[in-house]
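Here you go, one structure.
Apart from one protein chain that is not included, each protein chain of the complex appears where it belongs.
What follows is chain A.
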Amino acid sequence: MDDTLLRIDGLTKAYPGVIANDSVSFAIGKGEIHALLGENGAGKSTLVKMIYGLVKPDSGVMTLNGAPYHPAKPSEARASGVAMVFQHFSLFNALNVAENVALGMETPPPMRDLARRIRTVSETYGLPLDPSRTVGTLSAGERQRVEIIRCLLQDPRLLIMDEPTSVLTPQEVDILFETLRKLQAEGTSILYISHKLEEIRALCDHATILRLGKNVGTCVPRDTTAREMAELMVGSSFATPQARATEKGAVLLEIRDLSLPAPGAFGTPLRGISLSVRAGEVLGLGGVAGNGQDELLDALSGERLAPAGTVHLKGSDVSRKGPAHRRAEGLLSGPEERLGHAAAPDMSLTENAVLTAAHRKRLVANGFINWTRARTFAEEVIARFDVRTPGSGTAARALSGGNLQKFVVGREIAQAPDVLVLNQPTWGVDAAAAAFIRQAILDVAARGGAVIVISQDLDELMQVSDRFGALNEGRLSPLRPVAGLDIEQIGLMMGGAHDMEVADVNAWP
C-alpha cells in the first residue's frame, strides 16, 4: 500500500516571458504536513493554483491517491478532496459566519443544520466560532477560522494553507498549529506555504523548496537550520540588517491624544493615541491586521485630517494640513496597499514617481511637470533600490509585488524624509528584498530621520525597531524598548491584555 496522497511529476507552467514552474516534482504523504517554501516569485502560488484547479499546467501529471488528477476548476478539486485556505479572505463583511460558509457551497444545507455543523466542527478542532456573528465584527484570526471551517466541512484529504500565520498573534498561531496537528492525526494531509522558517521547523514534516520555479531541494525542517533553508531559498546568503549607533536626537513627530471615528462601517476608530519619535529612532508598531493600522497611516499621511493639536511635526501642528503640505515639511508615508494606493496600477513608474515626489524632488515648476526630471528620479530609485523592471516606462502593475514594493518604499526614502511612516513595508516581498528594505529603513534613521514602521511581521519589528508598541482596537499599548521584550509579552501587548487596568482607567471615565 502506497501511502502517498498526492504525487506531482514534472509540472510545468509558463507565462509570457517567465517560466513560473519548471518541471516541479514532489509528493505529499497521507497525514503529512508538507511545507512549500520559497521567495516571492519562486512559483509557489502557481503551483498550488494548479493543484487547486485554478491554473492548468502546460505539462506534467498529478496523481491523487493513485488515480490521475487533473482538475479543470476548483470545484473539481474540492470534489476530489482538495481544499484551500487563501492568504486573502473572500468573505462578505455584512453577512454572518454561516451565511458566508453557505455561499461557498454548491448545495448549502438549511441554515440551521449548517450552523449546527459549523459549531460541531469548530468544537472538534478547537476553533471557537459563533456561526451567527457578523463577519465584519471578527478579528483577522477569527476570519481565518471561518475559511478553515469552510474547508473542513468538505472533509478534505488535502488542505492547502497559503501563508496562514501572517495575520495572527503568536497565541493565535499556537491555536492554529494545534488544529493542524489534530487534522494531521486524523490522516488529513496539509500543504503549508510559508516563508517563516521557524514556523515550518516547528510544524512541518517535510519541506520542498522552490527557487525561480524549480524544486531546489527537499529537507526535513526539524533537522535543518533556518539559515540553511533560507540560503536554499535565496540561492546565496543575504545580508542581515546592521544595527546602528543608538544616539537619538530631538522629537520629530509627536501625536497627542489622537482620536478619530471609524472611516466606514468596518473601519476601526483611533482611540487616544499618543506617541513621539525622535531623530535616529525607529518605532515599531505591531498588532493584528484591522486594529487601526490603516487608519493611523491615513491620519499621519494627511489623507484624513486629524483634530487640531493632535499631530505635531518638528514642533508645528500639522493636524489640519493635507498630504502635500506634510510631505513638503518632511513627513513621508508609504501605505500598505501597493496597487491603487501607493501606486497607480496603469501608470508608468515615471508617472508614479511624480505621485509623491512632485514637490520635494522639484519635478514640478509653475504647475508644469518636468518629465525629464521625473524620469531621472524614477531611474534613480530603480537603480538604487534594485527594482527589476525593463525601464521607467513600465506600468506599475506589470511589476512583481516585491519589485513594486521596492519602488514605492524607495521613492519615499530617496526623498530624504525627516519622518517616514511605513505600513507593511515588506509585505509579500522576498527575503533578500525584505532585508534590503529593512536596511534602507535603518539607514534613514542613521541619517537622522525618525521612522515609524507598522507591520504584522514581528520578526521584522524586532529587527529594525528601537521601541515597540502594539495597536489593539484602535488603542496603542505603552511603548517599550525592544531590548528585553520576549514573544509572550509582545503577544499580550497585541492582544490588549497588558496594562489593561491602567488602560481601562484612562479609556473609561
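Descriptive notes on the structure:
Basically, a residue touches a chain if its C-beta (ideal position, glycine included) is under 8 Å from a C-beta of that chain, and two chains touch if they have at least 3 such contacts; residues count from 1.
Quick note on the criterion: contacts and distances are computed from a predicted model.
Within the choices "Isoquinoline 1-oxidoreductase, alpha subunit", "NADH dehydrogenase subunit M", "ABC transporter permease" or "Lipoprotein", the name that UniProt assigns to the complex's undisplayed chain is "ABC transporter permease".
Considering the whole complex, the residue from A:A289, A:A395, A:A446 or A:L485 that touches the absent chain is A:A395. Only one of A:V48, A:L176, A:I190 or A:A342 touches the absent chain when the whole complex is considered: A:A342. Among A:A358, A:A434 or A:A450, only A:A358 touches the chain that is left out of the view.
Shown as candidates are A:R7, A:R78 or A:R327; the residue that touches the absent chain is A:R327. Against the chain not displayed here, chain A makes contact via residues 16-17, 56, 72-73, 76, 301-303, 322-325, 327, 333, 335, 337, 339-347, 351, 354-356, 358, 364, 367-369, 371, 394-395, 397-398.
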